[in-house]
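In this view, the complex is presented without one of its protein chains, the others remaining in place.
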Amino acid sequence: MAAGAASGGSATTDTYKEARTWLLLPAWVTLTILVLAPVIMMLIYSFLTKEFRGGVIWEFSLAAYDQFFFDRGLFGDDPPKIEWTYITIFWRSIWQAGAATLLSLLIGFPTAYFIATRSENMRPIWVFLITIPYWVNLLIRTVSMKFLLRDQGPLNDFLMSIGLIDSPLHIVNTNFAVQLGLFYSYLPFMVLPIYAAVERYNFALSEAAADLYASKWTTLRRVLLPAVKPGVFAGCILVFVPSMGSFLAPDLLGGAKNFMIGSLIEEQFKGNAGNWPFGAAASMILLTMVLIILMFSARQQAKADKAGG
Amino acid sequence: MKHLMKSGVAALALTVGANAAAAEGELVIYHWFEYIPQELLEKFTEETGINVTMDTYDSNEAMLASLKAGGIGTYDVSVPGDYMVAIMAEEGMLDSIADGELKNKGNIAPEWADPNFDPGRQSSIPYQWGSTSFAVSRDAYDGDIQTTDILFNPPAELQGRINMLDSQGEVMAMASLHMGIPQCSTDREQLKALNAMLQEAKQHWASFNSDTAKEVLVSGDAAVGQIYDGFAAKAREEGANVEYAYPTQGYIAWMDNVVLLKDAPNRENALIFMDFLLEPENIAAVTNFAQYNAGVTGTESFVDPELATQPEKNPHADAGPGVFIEVCSEEVQAVYDQIWTNLKK
Partner (left out) sequence: MASKQFNIKSYTGFKAITLLCLVVLYAPLVVVTIYSFNASQSLTNWEGVSLRWYADVFTGPESGKFKTAAKNSFFIAIVAATVATTIATLAATGMVRGGRFRFRTVSFGLISLPLMVPEIVLAVATLIFFNSIGFERGLLTILLAHIAFCIPFAYLPISARMQGIEDSYEQAALDLYATKRQAFTKILLPLMMPGIISGFLLAFIVSLDDFIITNFVKGAGVETLPTAIFGSVKQGIKPNIMAISTMLLSVSIVMVTISYFVSKSDNTK
C-alpha cells in the first residue's frame, strides 16, 4: 500500500529543500519514540525471562521462542519435538485470513469492475457507497454482524419466514462466522485498489481482443486480468494482512474457542497466561511474516510498474 | 494551524488541571462486571461526595494480568475471589489495613473473619460468597443433571451447545472434581489424564465466555452454561428455563472480597468505601442485585426473603462438597497453562 504512493511522487520539487530537516523532524521524533522504539522494546522483551504471573525478569532467555517452536511435553522435560500448537494457530489464522481474502476477491472484483465501468459522474458515488460502512466502528460492525447472524437473529427469522429453512442456521461460533466477519471488515480494501486499476485500464485492448473473436470471458481472463493484476494483488494484501492479526472477529464471532494469532497474543497480556516474553515473541513472528509479505508485494509491484513502462 | 494548536494545548492543559482538581474526591474501583448495582454507587457518592470510577473485568486472572501490566498505583480497590487474594498478597499487590482503620470491621460475620486466604482480614473485607457449577436448559434436556458429565461427557442432546467460563481457575477446578483428582495435583499421570479428558470434552463445547454466561442461556444460544449460582438465578428470572446443578462430584465454592490495593491513589477514600460496604444495608443491596450471599452480620432484614428459597441457593441432599479453588505452585501452574493453551489452540 505504501510503496505505491512513495514512487508516485510526480510533482516532487525542492522548493523547501533547506527547511527539509526541520519539516520532517517532528514526524521522525514522534514515530521513532512512539512506534519504532516500542517495536524494538518488544523485540528485547521477547528475549527476556518470563516472570511468574505476568511481567519480565531482565535476564536473557530464548525460552519464548523455544516454547513457540519446540514441544517438550506437558512437563517440559521430554526430548524436544516440533511444537504444532502455535504453528496450528498461525496456520489457522493464515487459513481464515486466506478464506476471507478469497471471499472478498470473489465479491470484490466484480463489484470493483462494475463500479469502474460506470459513467464518470456515477463512479465517486459508488465508491462512496462502498466506503461508508468502513468508517463505522469495527467493533460496532462486528457486533452488528453477530446480532444479524445469531440463531434467533433477523437473518434466521427472515429465512425461516420465507420458508427457505426449517430450523435456524448455526453460524455464530463457527469458523465460517469468523471468515464472514473478516470479509465484512475489510471488503472495501479489496474493492478500492481493483477499482483504481480497472479505471486506468485501456478498454481498447479488450475491444481489440473481441475483434479477434475472443469470447468475453477469454478477454476478461487473458487481457483484462493480467493488466489489472497489481490492483488485485494490492487488494489481497490489504485484506489478508489485517485479517491475520485480527482479534475482534474470532473473539466475538468465533466464540473465543479457537485461537487466532491476535487472541493468542492478547491472552498473554490480558488473560490467563501472563507470559509476556512469549506474547512479545509471537508478536515479533507475526510482524516478521507481515513484513516479508509486504516486501514481497512491493517487489511484485515494482516489477509490474517496470513491465507496464 | 497555529490557532488550532494553541487551542489544542489549552484544552489539554484544561483537562489535566481538571483531573488534578477532582482527584481529592475520587475513588477508582476495579470490579467484576454486572455485580454492583449502579444505585449503590450513586448512594455512596451522595453520602460521601466521593466520585466513583469503575472498570470491569471478567475473570480473576484478567484482573491480575491488568494490575501486573501497570495497573497497580492507578486503582484503589478491586474484588478478587478467595484464591486470588492469596495470589495478590504473595505478589505484594495488597496494602494492609491497620487496626482501627475500618470502624465497621466488627460487622464481618465470624465465619469469614479469619479466612485462610487472608488471615485476620489484613487487606480485605468480605464481599459476596456463592458457588460455581453449571445450569442446564430444561427445554433441551430432561435427564439427570446432577453430574459433571454434563460438562465433560455430555449426552447427545447437549453436545455442541455448551458454554464454558473463560477462566482457567474455574475450568480446571471443575475438571479436577469431575476426575476425582486433587486440585493442583503434581502427579504426572493425573495431569496427563486431565489434559486428555479436557481435549476430549472440548469437542462438545461451543464457546468460552464469562461475560455472556447468562446471556447465552437466556437467548438460547447455549443449552448448558458453566455459571455462578446468582447469575443462573438471574438467567431463570429473565425467562430461561434453566436448572442450576449441584453435581454429586462436588462444586466450586467461592468468596469475593474487596481488597485495598498497594499504592492506592485514594487510600482514604478506599477505606471509606470498604466501611460503606460493611454496613449491612449496603452490602445487602449487592446481595439483592447479584443474588449471592453477604459475609456481614445483620443483613437479614435487608435481604429479599425470596432469595433464601431459591433453588440455586439450596444444594440438594446428594450434592457433592463445595470446594475452594486452590493456588497451584509455579511448576503445576506451568502445566496448567500448557493444558489451557492446548484447550484453546
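Chains here go by letter, A and B, matching the order in which they are written, and residues are numbered from 1 within each.
Just so we're on the same page, contacts are C-beta pairs under 8 Å (C-beta built on N, C-alpha and C of every residue); 3 or more make two chains touch, one makes a residue touch a chain.
Small disclaimer: the values here were computed from a predicted structure and weren't measured.
Undergrad: Given that one chain is not shown, which residue among A:P193, A:G235 or A:G262 touches it?
TA: Looking across A:P193, A:G235 or A:G262, the contact with the absent chain belongs to A:G262.
Undergrad: Just one of A:L62, A:I87 or A:I132 touches the chain that is missing; which is it?
TA: Reading the full complex, the residue touching the unseen chain is A:I132.
Undergrad: For the chain left off this view, which of A:P193, A:G235 or A:G279 is in contact with it?
TA: Of all options in A:P193, A:G235 or A:G279, contact with the hidden chain holds for A:G279.
Undergrad: State which residues belonging to subunit A touch the missing partner chain.
TA: 1-2, 5-6, 8-24, 26-28, 30-32, 34-39, 41-42, 45, 107-108, 110-111, 113-115, 117, 124, 126, 128-133, 135-141, 143-148, 152-154, 157, 184, 187, 191, 203, 206-207, 210, 216, 219-220, 241-242, 244-248, 252, 261-262, 265-266, 269-270, 276, 279-280, 283, 286-287, 290-291, 294
Undergrad: If the hidden chain were put back, which residues of subunit B would touch it?
TA: 1, 4-5, 8, 11-12, 15, 19, 28-30, 33-34, 38-39, 53-56, 58, 69-71, 73-75, 211-212, 214-215, 218-219
Note that only the chains that are shown with their structure count from here on.
Undergrad: Cα centroid separation between subunit A and subunit B, in whole Å?
TA: Here the centre of subunit B sits 36 Å away from the centre of subunit A.
Undergrad: Looking at the complex, which residues from subunit A come into contact with subunit B?
TA: 52-55, 74-76, 85-86, 88-89, 150-152, 172-173, 255-259, 267, 269-275
Undergrad: For a test of understanding, state which residues of subunit B touch subunit A in their complex under the given definition.
TA: Residue positions touching the partner: 59, 61-62, 64-66, 68-69, 87, 91, 166-168, 188, 191-192, 195, 205-209, 219-221, 330, 333-335, 337-342, 344-345.
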